[in-house]
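Here it is: the structure, laid out below.
For chain A:
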Amino acid sequence: ADAQKLVLTGSSTIAPLALEIGKHFEKLNPGVRVDVQSGGSTRGVIDARVGLADVGMASRALKQEERDLIAHRIAMDGIGIILHQKNPVKSLNDDQIRAIYTGKITNWQQLGGEDRKITVVNKAEGRSTLELFLHHFLLKNPQIRAHVVIGDNQQGIKTVVGNVGAIGYVSIGTAEYEEAHGMPIHLLPMAGVPATVANVRAGRFPLSRPLNLLSKGTPTGLSKRFIEFAQSAAVDDLVTAQYFVPLAR
Partner candidate 1 sequence: MLARVTGGIALAVAVLLGLVLMLLVRESWPVLVGGGWTRFFVGDGWFPSSGQFNLLAMLWATLAASLGALLIAVPLGVLSAVFSRFYSPGWLIMPLRRVMVLLAGIPSVVYGLWGLTVLVPLIAGWEPPGASLLSAILILALMILPTIALTSEAALAAVATSNLQGAAALGLSRKGIVLGVALPAARVGILSGALLATMRTLGETMAVLMVAGNVVQTPASLFDPVRVLTANIALEMPYATGDHRAALFASGVLLMLIVTVLAWLAGCVGARSNA
Partner candidate 2 sequence: MMHDTKKLLSCAVLPTSYTLSDIEQGAACCVPIPHIQVENLSVSYHGKSVLEGVSLDINKGCITALIGPSGCGKTSFLSTLNRLTDLIPGCHMQGRIHIDGADVTDPRLDVLALRRKVGMIFQKPNPFPLSIRRNIEMPLREHGLSQRSAIDERVERALRDVGLWEEVRDRLDAPALALSGGQQQRLCIARALALEPSILLMDEPCSALDPIASAVVEELIQRLRNRYTVVIVTHNLAQARRVANYAAFFWMTEHVGKLIEFGRCQSLFDSPSHDLTAAYVTGISG
């Protein structure tokens, strides 16, 4: 890519945010273009590694074998458990969640709720939210007895909205927004910590992931300037507008 054009590829979760950051960056640096392509975190890793993209995007921490890249955190995203508004269950502990997801508990009655079948909503293989969730609850994917497997955040929310017995996990920012806009869902606290953006930002919420920009080696030139801009406090309002959690500074 030429010096004035920056190509970002990767996580579809980060893409809308990166697009907005890119637009602001373009405004501040006339003549510069920032092209954002989505396609998934793995794609961001691969493209950044082979140089197809100047900067990769990954909505998770780098794995062991990906340490040849450098991750630059630009925001946080908390993952919260959501239930339907009509579901009287107001909190679940980790063991209960584990039991639900492994199919040991199949009815809300067993958890003090109504007599209603539990619909377990899980994420598709490879998604970083899934990896985070499994890691936190010490589960393996084959153990999970899901009823619905989803791709992206919105699908999860729409699924829970449409099904009183459903349980799922989604991005907290998104869930807060939808809840505020009248979607019949509610977020559960985790280990007693309420699932709020503020708690994620403060690092109190146990289930959260970093949103990373990736570079091959130490970034230089335009990439460096962009990454620095994306990490600066100047983008905090953009991050908030996309319902993610700005970095604690």
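Definition applied: a contact is a pair of C-beta atoms (placed from the backbone, for glycine too) under 8 Å apart; a residue touches a chain by one contact, two chains touch by 3 or more; residues count from 1.
Selection rule: all candidates are chains of the complex that A comes from, given by their letters.
On a predicted model such as this, the values are computed, not experimentally measured, just so you know.
Although all of 1 or 2 belong to the complex, chain A touches just one of them, candidate 1.
Residue ranges on chain A touching candidate 1, taken from their complex, read 12, 39-43, 46, 116-117, 119, 121, 124-127, 141-142, 146-151, 155, 158-159, 161-166.
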